[in-house]
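Shown next, in structure tokens, is the structure this report addresses.
All protein chains of the complex are present and in place, except for one that has been dropped.
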Amino acid sequence: MQGNGHGASERRAGARHHRVLMKGNEAIAEAAIQAGCDAYFGYPITPQAELLEWMARRMPELGRVFLQAESELGAINMALGAAAAGARVLVSSSSPGISLMAEAMSYMAGQQTPVVLVNVMRGGPGLGSIQPSQGDYFQAVKGHGHGDYKVPVLAPASISEAVDLVPLAFELAERYRTPTMLLADGILGQAMEPVELRFRTPERRPADWALTGAAGRPPRVIRSLDLQPEDLERHNLELQAKFREIARREVRWSGQQLGDAELVIVAYGTAARVARTAIRRARASGLRVGLFRPITLWPFPERELARLSARVRGLLVVELSAGQMVEDVRLAVEGRCPVAFHGRMGGMVPTPDEVVEALRGLQARVGRRPRRAPAIPAPEPPPLPRPARSSEQPAAPFEGDGWSRLEPAEPTPTAAGAGRPLATAGRHGRNGGAR
Amino acid sequence: MERSVVFAGFGGQGLLFAGQVLARAGLEDGLEVFWIPSYGPEMRGGTASCTVIVGDEPIGSPVVDRADAVVAMNLPSLEKWGPRVAPGGLLIVNASLVDETARRLDVDELRLACTELAAEAGDDKLVTVVALGALVGRTGWVDDEAVRIALRDIVGRKRPAALAADLAAFELGLAAGAREPVPA
Amino acid sequence: MSVASLSERPTRVIYQRPELLCETSTRYCPGCGHGIIHRLIAEVLGELQLGPRTIAVAPVGCSVFAYDYLQLDFVESPHGRAPAVATGIRRVRPENFVLMYQGDGDLAAIGTAEIVHAAARGELITGVFVNNGIYGMTGGQMAPTTLLGQRTTSSPTGREASLAGYPIRITEMLAQLPGVAYAARGTIVDPSAIGKTRAMLKRACQVQLEGGGFALVEILSNCPVGWGMTAQESLEHIRREVIPAYPPGVIVDRGRTATTAPSISVEA
Partner (left out) sequence: MAIDPLASPLPGPLPPWSPLVIAEDRCKGCELCIAACPKSVLALDAGVVNRLGYHPVRLLDAERCTSCAFCARVCPDVVFTIYAPRREA
């Protein structure tokens, strides 16, 4: 045994059964299967095709429904029908395909049909590129189709977190009878990372609204049309009350190194990972930087961000876009501190060095002047809103350091078979700068 | 601590495969790993690459702006990735196809006749497995036994007849990586 | 509600409102064929005792309100997507009977992809396709099935092939597909034609029950208001102008298509 001595093989024995290497698209698909997905409908598009392919192989094996539709329009409307009939349904696509699904998303929001939709985002607008992007933030959180509605949007930053968020997406969809989105990007779809084979199957709640045939009960109608404005307004008020309830109960986010942070990067998904590396480099050069990572993009963690903004010098929003989430950040911050932005578009990904540079720019802008008195009180945050069920992870505290809200706040390097210290030099002790 | 390597070359040189073996070995070793291919039409020919990051904590940026190591299996890859090796990093060049050098004094450039070594192992197509061996031999980022386990797992399951040559190619690369003197 | 007026002796009922049809008046215009077609559906489903098993898909258009008139479980579909919605239901509820109701704009314009592929897959769905050659709900615009020369609010001087192309005989097109077990065209022009259409609808339902494949009945219907005619004139127009362009009859009756799609059962 060279290099790593006895420990590596022991860890190996322990790790082998728990973690497997999975491609993001495939891990999301398998997580959906394990979450009890009854039916999947899709249409090929890069960079999510492996999700469709995984379902094509696995769903029939399990006696469940897989159908490649004639278009994204077909896929999402098949999902609408299957969900209306009480099935747990997954649909996936990438940006241009999601645009085609916008109509049905609006219908399903109005009809209150629970479907989980995965968007593995790619560069736009138009046919754009097939490289990763976060250019669909507006589309996801501000509505896809027409009308007054929101849908929960979950944004994983790693494949293992995506695996955790898939069952949560089904839960939210069914608990609130709403379409729910999982917003990933080309990197998360195409990359492979270790995934713990520890999936979760949400409980089935009785669907006393689902269409099963009007046998022994009055007929049920699932619809969004209401030509009487009074009636439609009433329906809208009910929907809005539901959206407020979701906003109150389902906010999720994660923080890293916020305790002493003067500057904080706000980023989600892949951008948050770039930020993490940038923070490491920035801290090495003396900048005190932390990370605030929304996991739910809607509902957006605006109160938490507002509290944070009252005690830091400035925020830097990093996105794979021209600046979309930054608008929600500015709305939440309400001018309490400067908000800078760095983004790349069209399939380009910001590099950690670019982000460090942007941090330096922000530092120069906010200077050394003392932090003015917070516009809102309480730098010590009141208890954060928690998810509805205790089986779920509580919202992350400020000082949490994990990627996922399901990870411990301070992961210990030796925990769970992960993280032996990495060899910092080559076998001959001369790699990595020894020249 | 994170370490990143880019495998780059022609489609068909087994770049994605070598990256997967490294990632799988890192997993065997209980490390955090991240593997991402260049994806899209190019995967069906032309240039291809994949990036592997191994680390002892959750992997941060999936985009490597400075690679700790680059495996350049053809000239375009050397031209593209040579300048992006981090100072002090490792550059493995497939000398069977590439005569040029990176012309960098601040990296450890290891030139390997991958085709010849692969042929010696029994299959001259296993060029990137040779390079993977050299990478592991040179850096020790993952345990070499973990790589053997990964090869047995991945190759042994899908095409067991090829396993012996893969293991042999890896051993030749491993030895070469450990043996070649590191320039001062 | 009227009560049967009985005299000396009880009398046998020859005709009465089918149970699956609601008592409420429809919002359709006087003389509109949708009312006749709804009634035929209610009669046939009642006769086959399919009411409690049926999940129906309502389209966009005048007949979007079908769920107000038929005592069935209903889901409302986006415009043109009824065949996809019905497919989703079909695949997760094999034990149910799936009925789909579409107009010509819905089926033959905006929803051509969905209908073609549902038919190609041989989905066990029974489709009712109401062809009145016009977009009625939006005010009488030209539809894909509008006849050449026919005036509509968006073809004010009559449909011209050079500008708007030719009417689509989509049922004949669909009948080419091996997944289609049954395709027929009926009309509502007189009691005898209505009787034939009813028989077609019944056959289209039985095809689904037998696992035969996709079944579609096109019904040449009217739009008196949109056409600017009395109800009676509109039927005369169908006889004189529409029927020659869209000949009624059974277009294909394969009984059973080669394959039928697999599906699963979902608890709810």
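Note that the chains are named A, B and C in the order they appear, and that numbering of residues resets to 1 at the start of each chain.
Please note the rule applied: contacts are C-beta pairs under 8 Å (C-beta built on N, C-alpha and C of every residue); 3 or more make two chains touch, one makes a residue touch a chain.
Just so it is clear, the structure is predicted and the values come from calculations on it, not from any experiment.
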* Structure fact -> Displayed chains that the missing one touches are C
* **Given C:Gly195, C:Gly228 or C:Gly255, the one touching the chain that is not displayed** => C:Gly195
* Considering the entire assembly, which residues of chain C contact the chain that has been omitted? -> 1-17, 19, 21, 23, 25-26, 28-36, 39, 188, 190-191, 194-195, 224, 230-232, 235
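Here is the rule we use: only the chains that are shown with their structure count from here on.
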* To do: If you connect every pair of chains that touch, what shape comes out? Choose line, ring, star, complete or other.
  => line
* By C-alpha centroid distance to the whole-protein centroid, which chain wins? -> A
* Structure fact -> Cα centroid separation, chain B vs chain C, in Å, comes to 63
* Please report how many Å separate the Cα centroid of chain A from that of chain C, as a whole number. => 43
* Asked: Quick one: in the complex, what on chain A touches chain B?
  -> 1-4, 8-9, 11-12, 14-16, 19-21, 46-47, 130-131, 158, 186-187, 190-194, 270, 273-278, 280, 349-353, 402-403, 411, 413, 417-424, 426-428, 430-435
* Structure fact -> So, in the complex, the side of chain A touching chain C is made of residues 38-39, 41, 60, 63-65, 67, 69-71, 73-89, 103-104, 107, 111, 204, 206-207, 210-216, 219-225
* List of chain B residues in touch with chain A within their complex -> 1-3, 20, 23-24, 27-37, 39-40, 54-63, 65-66, 68, 87-90, 106, 108, 137-141, 143-146, 149, 178, 182-184
